[in-house]
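In this view, the complex is presented without one of its protein chains, the others remaining in place.
And then subunit A:
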Amino acid sequence: MADETQVVVATGADVAHGAESGLVFHPMDQFLVKPIFGQAGDPVFWYTPTNVTLWLGLSVLAIFALMVLTTSRRSVIPSRGQSVAELSYGFIYKMVEDITGKEGLKYFPYIMTLFMFIVSANFLGLLPTAFTTTSHIAVTAVLGFAVFFAVTILGFVLNGFGFLGLFWVSSAPLALRPILAVIELISYFVRPVSHSIRLAGNMMAGHAVIKVFAAFAAVTAVAPVSVAAIAAIYGLEVLVCFIQAYVFTILTCVYLKDALHPAH
């Protein structure tokens, strides 16, 4: 009896990994960093061109194609590409202006760069067999910590030690302020962590879910359901890709606003 349950459990796991049919893959296999040239098991050094390098480069090329090529022959009646470029510019410009105010517009190029990079990396990652660069914490942590350090340094440069007023909630009762200061301090230092893990976690989880359903497509009985589920989750992922880039950008704006106006 005990052996039987053992067998059932084993086949369940094997089916999930597609071992029963020809489709053998693990849902997390898509996140492996592999060198482009040479064998799969080759060591990866910092200078090795890997699939991460390839897709990071491709996302930069995609931004170039969207923002430079489509606007090179611009016209009063915009082409489709030109409209997308202009819409994304106006969208981010308005967001920065709404949240940080007029003085935040000086930092608009940085925020626009962040948004375009993340959104194009996310969308390129949705192509079948593509590698999602933003699903790696190594990539998003660089972006997140860059924002964190930039905002902290900017806050001290612009406000001097007045920037510490961010942690001293002057609208609260005096007795509560030290406790609030500790909480504010913790939440300030958690920012880069949550900022980067939110993006990486969302990307990784969504793509892993698609792969899990893809493995179930090998089982004939549930194949139609799982193919439909893949289509549905793919649609959701298109939405999530944009929303996560938007959230990353909007949080950057919020942090920037704190640096510009630290007083509570």
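We adopt the following convention: contacts are C-beta pairs under 8 Å (C-beta built on N, C-alpha and C of every residue); 3 or more make two chains touch, one makes a residue touch a chain; residues count from 1.
The definition used in the following text is that contacts and distances are computed from a predicted model.
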item	value
Name per UniProt, for the chain absent here [options: "DRTGG domain-containing protein", "Phenylacetate-CoA oxygenase subunit PaaJ", "ATP synthase subunit c" or "Carbohydrate ABC transporter ATP-binding protein, CUT1 family"]	"ATP synthase subunit c"
Residue touching the undisplayed chain, where the options are A:Leu54, A:Val84 or A:Ile99	A:Ile99
Residue among A:Val142, A:Val157 or A:Ile243 that touches the chain left out of view	A:Ile243
Candidate in contact with the missing chain, chosen from A:Leu158, A:Leu180, A:Ile197 or A:Val222	A:Ile197
Subunit A, residues in touch with the chain not shown (by the definition above)	95, 98-99, 194, 197-198, 201-202, 205, 243, 246-247, 250-251, 254
